[in-house]
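Shown below is the structure under consideration.
Left out: one protein chain. Kept in place: all the others.
As written, the chains take the letters A, B and C, and residue 1 is the first residue of each chain.
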Amino acid sequence: MPDRIDMNSDMGESFGVYKLGRDAEVMDYISSANIACGWHAGDPMVMEQTVRMAKEKGVGVGAHPGYPDLLGFGRRRLDLSAGEIENYMLYQMGALYAFAKAYELPLQHIKAHGSLGNLAFVDLEASKAIARAALRFSKDIVFVALTGTVMVQAAREIGVRYVEEAYADRVYNPDGTLQSRKIAGSVIHDPEKAAKQALTIVKEGYVIAHDGTKVGVRPQTLCVHGDTPTAISILQKIRAELKKAGIAVKPMGQ
Amino acid sequence: MPDRIDMNSDMGESFGVYKLGRDAEVMDYISSANIACGWHAGDPMVMEQTVRMAKEKGVGVGAHPGYPDLLGFGRRRLDLSAGEIENYMLYQMGALYAFAKAYELPLQHIKAHGSLGNLAFVDLEASKAIARAALRFSKDIVFVALTGTVMVQAAREIGVRYVEEAYADRVYNPDGTLQSRKIAGSVIHDPEKAAKQALTIVKEGYVIAHDGTKVGVRPQTLCVHGDTPTAISILQKIRAELKKAGIAVKPMGQ
Amino acid sequence: MPDRIDMNSDMGESFGVYKLGRDAEVMDYISSANIACGWHAGDPMVMEQTVRMAKEKGVGVGAHPGYPDLLGFGRRRLDLSAGEIENYMLYQMGALYAFAKAYELPLQHIKAHGSLGNLAFVDLEASKAIARAALRFSKDIVFVALTGTVMVQAAREIGVRYVEEAYADRVYNPDGTLQSRKIAGSVIHDPEKAAKQALTIVKEGYVIAHDGTKVGVRPQTLCVHGDTPTAISILQKIRAELKKAGIAVKPMGQ
Partner (left out) sequence: MPDRIDMNSDMGESFGVYKLGRDAEVMDYISSANIACGWHAGDPMVMEQTVRMAKEKGVGVGAHPGYPDLLGFGRRRLDLSAGEIENYMLYQMGALYAFAKAYELPLQHIKAHGSLGNLAFVDLEASKAIARAALRFSKDIVFVALTGTVMVQAAREIGVRYVEEAYADRVYNPDGTLQSRKIAGSVIHDPEKAAKQALTIVKEGYVIAHDGTKVGVRPQTLCVHGDTPTAISILQKIRAELKKAGIAVKPMGQ
């Protein structure tokens, strides 16, 4: 049983006058923040504030790059070449790095957002383009790869530093993939259930799929959504259970 | 008399299918490239290509950040707070840094573009915001300050590394400011004249204003436009004259 | 004493996943909606929904065009030529017109947003550019001119159909201009006070400035903000008082 785990959540998705998410609250419970980089969400003012808050709370700072589609919040598939993906990732990582640097923090990790993230789960070339951008940016940056997807293979082939990730609050298919959000109930809102899934993953090394199948997972980071109505309760419950189990919550890069 | 000078020019101003400038030609004659960062011009593909070309030709890579106004090419004044300017500069420097890093180059310098650059000539707070962003990004980055403007004062007050800049191909006012582009003839197109002005600046330490006044200038970098019809001829002539005078052309950061 | 007045409010300022304002509630109390056109806020999905809602509630549909600055919500001055303003207004009016047309509604009016609106209060050329765009678009469209500003003169010089506008919930200066929002208390949040100001304007033809001066105003439309905490109470109170006074609330274009 591992004695530590990272908890990551998406942050900094406000834009201009538009507010989204409860970053200040969520930041108290996580160890790594996936920060939007201004393409699908976020802007320089929001990025600066989010990085500052992460520093104050000892949370690791990562890039959460997405498609150039603010109008669709990066949730609509855009048909890009591998070269475009790689350069778009570099651009967004660099943009966030500047704020990390201004606060004397390293850029800890990269985790692709939305529809680009979904593509990376199933498309090896797209995954490799993201991993390649990460490695070109820095050998220290951690590439977040959803466990059970081609992202893990991409990370190995490229030779980038990486961690495997599992979801505390998403329902799993028997093959280890996430149940589509289009299916009702695919996001777990019950804090008890989410905490139980999180602890089973961390302590036991498996997750129970919707049909009862046990799927082996050994993640180094757990993702929890910060934008569901019960997000804070879920985060509190998971932290409490991890504490009881003697498992520390630490940024993935440490 | 100095035995070296830097020559800088704006680069990477294409966007998507739109082509602008003669970067491949101009890059042969300069030692520092001011590369657009995707806000007023440029995009990640263009940035990657421009940085690669700069590396191949031994040219120093700098950020050329502008207003978030692609439609106006950054040439229209936008009323920003000092905090907005500082964060917008960090964002754009970081974005370009990623491509420099991917090619194992340092981010050498920052030079503000267009209407933001014009503002910095006369507005100490705007200049300081840019200088502060530069210093927060890195103590090694060079802030390009137009000689004779408040940019020099801003650089000193902030404590950022900086160089002073003069224009080879712009007409000067007797007070050392640039004659407005709105006045016909304010950009010098004659290679002989531009080369003469460049050499007088570098060798003699002054520039002759439109009324004959000698204005003292001691720049470490000369700006030459790459987008005028005679740009290449001007660049060739200046390089030839500098060579004759035994003055080396080297990136400002070295 | 007039037997009718129009009440207008800004609508449709959401963008993509970002929600802003309480349009569904506010729409019940107004007779004209100023709908954002996708440049400083709004998008085609939001515009379609807002126009549909306006139709259902018998509310007149107007364009609320702004600067091309989503990042700044159109609240930052951008230095445009008169030709740029005119064409940017045409573009945005046309975009909104399409949704009005799809719902078989006329495009009733145009009211400039944010920093562009503020410019129009004091800059005759900017006001005329907006008025000219309106007239070129249609001789039936109503140009909303803040009473006591150069917008009224611009409307007359251009020959566009227009109405004068006063604010129910903004504090006035003795010269008839609005007190700057930068001064605390310049937006009235007390429903009693706002209703009283509204009724004094409509029934008595004057507004009492912050120093007690009576300023004559004869507006055909009253603006009420929909985004203040007490907006609905203010709207309800004004409607109740107008009803008591026998003054009908009708779209400005009728």
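Throughout what follows, contacts are C-beta pairs under 8 Å (C-beta built on N, C-alpha and C of every residue); 3 or more make two chains touch, one makes a residue touch a chain.
Just so we're clear, the structure is a prediction, and the values are computed from it rather than from any experiment.
Trainee: Give the residue, chosen from B:Leu70, B:Leu105 or B:Ala209, that touches the chain omitted from the document.
Mentor: Result: among the candidates, B:Leu70 touches the missing chain.
Trainee: With the full complex in mind, choose from B:Gly16, B:Gly185 or B:Pro229 the residue touching the hidden chain.
Mentor: Per the contact definition at the top, the residue touching the missing chain is B:Gly16.
Trainee: Of the residues in chain B, which ones touch the absent chain?
Mentor: Per the touch rule, chain B residues meeting the hidden chain are 15-20, 43, 70-73.
Trainee: I need the residue numbers on chain C that touch the omitted chain, in ascending order.
Mentor: 38, 44-45, 47-48, 83-84, 87-88, 90-99, 101-102, 133, 136-138
Trainee: What is the set of chain A residues that contact the non-displayed chain in the whole complex?
Mentor: Interface with the chain not displayed, on the chain A side: 68-69, 71-72, 76-80, 115.
We adopt the following convention: only the chains that are shown with their structure count from here on.
Trainee: If I average the CA coordinates per chain, which chain comes out farthest from chain B?
Mentor: Taking each chain's C-alpha mean as its centre, the farthest from chain B is C.
Trainee: Express in whole angstrom the distance between the two chain centres, defined as the mean CA positions of chain B and chain C.
Mentor: 44
Trainee: As a quick test, compute the distance in whole Å between the mean CA positions of chain A and chain B.
Mentor: Spacing between the chain centres: roughly 39 Å.
Trainee: Provide the list of chain B residues touching at least two other chains, using ranges where the numbers run on.
Mentor: Correct list: empty.
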